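A single structure is presented below for examination.
Yeah, one chain of the complex is gone here, protein chain that is, but the others are all in their spots.
So, chain A:
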Amino acid sequence: MAVCVAVIAKENYPLYIRSAPTENELKFHYMVHTSLDVVDEKISAMGKALVDQRELYLGLLYPTEDYKLTFWARH
């Protein structure tokens, strides 16, 4: 079950973050924010390839103990 959904601007600030009401909201903010390290790296590694595609599934970012983070990049 998805517990948190976030939309991030390309400057890396949050446009929208919602987490399940029972969960600690702050924890997810931190989790989404820290995952941007990996997003940054992935996007810079892909470089041009990314520009050629309209939409990109960055896949599983990294496994935390209890959650899985996946990410889509868009233009």
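Heads up, the rule we're going with is that a contact is a pair of C-beta atoms (placed from the backbone, for glycine too) under 8 Å apart; a residue touches a chain by one contact, two chains touch by 3 or more; residues count from 1.
One rule holds in what follows: contacts and distances are computed from a predicted model.
Hidden chain, UniProt protein name from the list "Hemoglobin subunit epsilon-like", "Trafficking protein particle complex subunit 11", "BRK1 protein" or "Sorting nexin 5": "Trafficking protein particle complex subunit 11". In the full complex, chain A contacts the hidden chain through residues 11-14, 17, 25-26, 29-30, 33-34, 36-38, 41, 61-62, 65.
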